[in-house]
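Partial complex: the chains shown occupy the same locations as in the complete assembly.
Lettered A and B in written order, each chain numbered from 1.
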Amino acid sequence: MKRFIDLAELTHEQVQDLLALAQRLEVRPERQALAGKVLGLVFMNPSLRTLASFQSGMAQLGGACFVITPGQGTWQLETRDGVVMNGAAAEHIREGLPVLASYCDALGIRVFADGKDLAADLAEKKFGAMAALVDRPLINLESAVNHPCQALADWKTLDELPGAARRKFVLSWVSHPKALPLAVPAATVHMAAMRGMEVVVLRPDGFALPAAIMDKARSAAAASGGSVTETADRAAALSGAHVIYAKEWGCTSHYGDDDADKEMRRPLKDWCVRNDWFAQAAADCRLMHCLPVRRNSAVADEVLDGPRSLVLRQAYNRLPAQMAVLHRLLKA
Amino acid sequence: MKRFIDLAELTHEQVQDLLALAQRLEVRPERQALAGKVLGLVFMNPSLRTLASFQSGMAQLGGACFVITPGQGTWQLETRDGVVMNGAAAEHIREGLPVLASYCDALGIRVFADGKDLAADLAEKKFGAMAALVDRPLINLESAVNHPCQALADWKTLDELPGAARRKFVLSWVSHPKALPLAVPAATVHMAAMRGMEVVVLRPDGFALPAAIMDKARSAAAASGGSVTETADRAAALSGAHVIYAKEWGCTSHYGDDDADKEMRRPLKDWCVRNDWFAQAAADCRLMHCLPVRRNSAVADEVLDGPRSLVLRQAYNRLPAQMAVLHRLLKA
């Protein structure tokens, strides 16, 4: 494995190998596996789980990290090509990223969607431009429409549920004060499809996932024997569900239009997962969310604090899943 | 030892054990004692000594740290229960802290007093809510009314003075441009009392330490054979003193009222420790302060730069004292 950018670049067998390794590292730590190795972490956007778990994972494998947060102790980075740099950004990614790559054995990059131009975001214009500058093993710490570290951790979490392999997985849009990126919904629907689950995307009108994301997931489902459908009918979607994966994202019918987005989400305050969402679900239906989650806006306290919630386990699984990725990328 | 939250939770013997271990680690480093161990550090407020000394201490014991500063590269954290999260904070401590704890072997948390509601601060409402979410060894990096790391380092510093064990210890209020928390004065008066010293709290009217803090210190003094008194009479307090521990804190008679606080401290500019404060003190009387100190506001250059000052030694002692705490919390 040369890079960890998108779960879709991996075969089912490669994913199984990573998950087996993750489990092994939980039981039998390898304190010196990455001794002398250095991981560089570049955060163009905020982080909590990714920032902490990668540093912890490298340390537990005997390696080390450095963290770069442009604009915070470090120059702001220009990403546009051909521009005359006479504004705030003092450094261009064309210098910044190759330089950082030359200081480490692997580089992780987080860069969210601009959220203005859907085609550019779907094409991963920004992450792609940055990735092209790095000649080291590369890890996607969340890009415009992907979050493979989260997807791998979620896969592991689902594996830990008894018999859930091919069950009904509902990715449901939930309420949030403002538009959020498509990275996690896109990665999640693809991950569940790749696992062969019966995937239903539940979302209000105007919030359908873009065709490119749905098509990619349907291809994965075709290969795995799963399925991917979508609906705005909450009752139908939740009926018989084994997993409700709650996630916030922006209005896609008016992508990048903040005023329209605000108007569209105003009447959707009841898209907050409460106990009654589980009334017609399977008895052992669980709640997933990638975090951070806004309590009582996206998911109610009663669900997050109840026995259905897997959110802390999902977050914990980031650590062993990523340690497996680091091990495969960096261990000679 | 499962946690290091408050010196009052430790027996005199446990404190002696930590101090002996601190001294041993200074002489005989243990480069691999905490190999593979990870300490998470969460700073809700600024830091210099704590931030640097914990990272250095873990490294010197073979372990590693990650640092999380909510609002700086990391989402702001909501601390209130039951709230609908539609404001600036994207994540609740109910998720954030258990997640961070799951990535490390021990967690340190710094969260200062709100400084609005004295009863809430005395009850450690905020730190307590955070501590309750952590199922790992926990270190108090300074809370509303405690700073056990400073207290342990100060205990070590006092031990290094010849024969000072039961001498006169004056905790003196000093001038500062605005109200500061009660954490260090509370921890200091308790520490000195626990050591069996003759403790005098010297403070202007309106700045008396709350009864809960004084009562706790008096209990410790009763057990150790020391004493705790308070006065606004500077000459009486300083007479015969062996240690003047200078510290700034807010007006307690108008706690949380910034305007009243400002009014109360306006005429107190002469509460700045100068050489003449030592005129009637013991010949070898020393100056202590936990730092940071505002020069010529709280303590004059002539004292900080003179032979009486122990402030750098106090700060240095944070390192071995905390290494002992880490060793006891994390070494199998």
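Throughout what follows, contacts are C-beta pairs under 8 Å (C-beta built on N, C-alpha and C of every residue); 3 or more make two chains touch, one makes a residue touch a chain.
Keep in mind that what you see is a predicted model, and the values were worked out from it rather than measured.
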Quick one: 2 copies here, how many in the whole complex? 3
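As a convention for this text, only the chains that are shown with their structure count from here on.
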Separation of chain A from chain B, taking each centre as the mean of its C-alpha atoms, in whole Å: 40
Spell out the residues on chain B that touch chain A in their complex, using ranges where they run on. 35-36, 38, 40, 63-64, 66, 68, 72-75, 78, 82-87, 90-92, 94-96, 98-100, 102-104
Contact footprint of chain B on chain A as seen in their complex: 29, 31, 43, 46-49, 51-53, 55-56, 59-60, 62, 64, 67, 69, 72, 177, 291-297, 301, 304-305, 311-312, 315-316, 319
